[in-house]
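Here is the structure we will look at, set down as structure tokens.
Here the complex is missing a single protein chain, while all its other protein chains stay put.
In this document, chain identifiers A and B correspond to the written order of the chains, with residue numbering beginning at 1 in each.
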Amino acid sequence: MAGTASSTGRRSIGSRIILFNEVILVGILALICVLISIGSPRFFSSTNILNVLRDSSMDIIAAIGMTMLLITGEVDLSIGSLVAFVGVIMMDVTNKTNSVTLGVLAGLGLGALTGLVNGLVRTKLKVNSLIGTIAMMMALRGGVYIYRVAAVQNYHSLDAFFQIGNGYLGFLPIPILLMAVLYVVFLFVVNRTVVGRRLYATGGNATAARISGINVDRLKIATFVTSSILAAVSGIILVSRMNSGQPNAGQNFEISVVAGVILGGTSLGGGEGTLIGTLIGVLILRVINNGIILLGWNQDLQIVVAGFVLIVAVYFDNKRKAARAKIITT
Amino acid sequence: MRNTVSARKGLVSRVSQYNELGLLAVAVILFVVFSAGSPYFLKVRNLSNVLGQISLTAIAAVGLSLLVISGEVDLSIGSLQAVVALPLLIVMNRTGSFWLGVVPALAAGLLVGVINGLLVTKLKINSLIVTLGMLYLLRGFVYFVTGKVPISDASNNPVFFAIGNGKLFGFLPIMAVLMIVILGVFIFVLRSTSYGRRLYAVGGNPEVTRAVGISPEKMKFSAFVLCSLLASVSAILLASRLNSANHMAGSGFEFQVVAAAVMGGVSLSGGTGNLVGAFIGVLIFGLIQNGMGLMNIGTMYQLVITGAIIVAAVAIDELRKRRG
Partner (left out) sequence: MNEQKVILEVRSIVKEFPGVRALAGVDLTVKTGEVHALVGENGAGKSTLIKILAGVYRRDSGEILFEGSPLELNSAHDSLQKGIKVVFQELALIKGLSVAENVFLESFPLRKGGTIDWKTLNRRTREILDSIGLDLDPTVKVSRLTVSQQQMVEIARSLSHEAKLVIMDEPTSALTPNEIRLLFDVIRRLRGMGIGILYVTHKLEEVFELCDRVTVFRDGHRISCRAITDTNTNEVVTDMVGREITTLFPRTHSGRGDRVLSVQRLSTQEKLRGVSLEVHAGEVVGVFGLLGAGRTELAKAIFGLDGVSAGEIAVRGTRLRPGSTTHSAHAGLGLLTEDRKGEGLVLQMSVSQNMTLPSLREFSAGGYIRTRAEGARSQEFVDKLAIKTPSLKHKVEYLSGGNQQKVLLARWLMKKLTVIILDEPTRGIDVGAKVEIHRLIDELAKGGLAVLVMTSEMPELLGVSDRILVMSAGRITGEFSRDQATQEKILAAAIA
């Protein structure tokens, strides 16, 4: 298969594969939307679309961080447990201090701390981030139950708290607004700034990055922290919507986010991935879940789907890499 | 001209030789600490409980160690605990026979092992990802099929009960006997058969084994199947202990087993480690959990501590790799 492609031929095949990817994804998304709407006409109603987008906002916000992390070659499976813990802490602090601001700060602070520990475990103890963040997932889940065995109810009835997850700015739900703002900001950061370039370099070839003067350890820690803070934002939105801090929240959140990001074209090996792909990948998963609900299927299928998508997405990721490798000479 | 071996005499390589001794020392220390910490620890009933509890993990650890030695991993064995119990309880309740239920139970486990094996060896997907995806997929499947309601033993089947709870001579759990037999068999296989030695080769350097005519894919596939099969045995024992097919069974089990094996010297990069070390790792884990329970440390704290132990075990493994 390593044929006699000229150098210009190689290049166009290479970039064609990349573009191909996003186009295929949008096509899949469109196809799924059509299929679902055949089964349930409610799908395309404005309420439903708004709901889907509002639900996706939490996924997408966390997926932004996860994408950046995966680009550097790491992963974080503790975000599910983190979301629960953040919710519990935020509600508790808001109850006790009667200040939503303090509650938010507590939640974000927990996120930052978690990210810091994850980053240190990876860079200083050299523990593989998959295992390290799984351990963190266990520790946080245990931790939240130690902190509070039962759900923390809302004793403050502050309106600001309610608005975060349920309010509107004009016709736009606030979660969607938050997502849009964060997305645009990070899109800019990842694609156009020095930091973004360094993320790709670190994931693509850590040694080359270090030789170029990039402090790889510090960058990875910062990315872990950013990712956890973003996950904490999702947790804050969630607790506002559920109106109580539940220790068992966020179950399987991590797998949906990771599956969506990988589906969107971000590679597990690092150095590749786009936020655009992530957006579409996460939306596809969300839409599938929405379809499962609308069509009245058993909701536990959602995890089945997520697990399945993860495997399939990685399979295609591998194929993509193998196809590119064939184009290059040995 | 003679060429004599000058084996590297560094401290680290000496330590790695005596890895198992070091672990045994840790186990002994724990024993002493817990005996001092709680008057119930040394009671026969407690020790036989510990023996029984570690049997579940140990049997699964044998299968997992085989797989890790060959260079792969299986994170779905926890969810498998719930999956395998389903056909067991369903058929047992229908037919009243435990043994009739065992057949489809083991078959289910075998099937999962085959699927994992094919996805990894034929489709070449990373085993960590495949089995992580399976972890979620299978768990969701169990929720779906059972509606999150445990299936209990409708007929109070005595054999079913005895398997997991029975004791020989009043103190030796039947589970432990099973564990000893399985350990014995597989220690022998790893040490004295071509298959066993080649498993190490495949994990150490698969391309070299391919050049010698051995198929790394076939070896790894067999290891996946063995791992799931042994995890299925654990699942059956667990179901007996729980007296039901519980949709939450085995949650977090896979990480305990992996951590125990890694602690016992079975490196995640493949090609090294042995079952004796893995067993001691399981023993240490079991002692810690038992001790924590006796000292009234809540399960949630145990979860946190287990997480910390996993990180420590892998960090030390990494250190070992870098030095060795």
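The definition used in the following text is that a contact is a pair of C-beta atoms (placed from the backbone, for glycine too) under 8 Å apart; a residue touches a chain by one contact, two chains touch by 3 or more.
In this text, all values refer to a predicted model and were calculated from it rather than measured experimentally.
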Per the touch definition above, residue among A:235, A:271 or A:291 touching the missing chain:
A:271
Specify the residue from the set B:52, B:271, B:293 or B:307 that touches the hidden chain.
B:271
Sort through B:98, B:136, B:200 or B:224 and give me the one touching the missing partner chain.
B:200
I need the residue numbers on subunit B that touch the omitted chain, in ascending order.
1-8, 13, 192-194, 197-198, 200-201, 203-205, 207-214, 271-272, 324
Can you list where subunit A touches the absent chain?
2-5, 7-8, 10-11, 14, 192-195, 197-198, 200-201, 204-205, 207-215, 271-272, 327-330
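The rule we apply is simple: only the chains that are shown with their structure count from here on.
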Counting in whole Å, what is the centre-to-centre distance of subunit A and subunit B, each centre being its mean C-alpha position?
32
Counting only contacts in the complex, subunit A reaches subunit B at residues 121, 125-128, 130-132, 134-139, 141-143, 145-146, 252, 255, 259, 268, 298, 300-308, 310-311, 314-315, 318
Show me the residue ranges of subunit B that touch subunit A in the complex, using the header's touch definition.
119, 123-126, 128-130, 132-141, 143-144, 148, 252, 255, 268, 298-304, 306-308, 310-311, 314-315, 318-319, 322
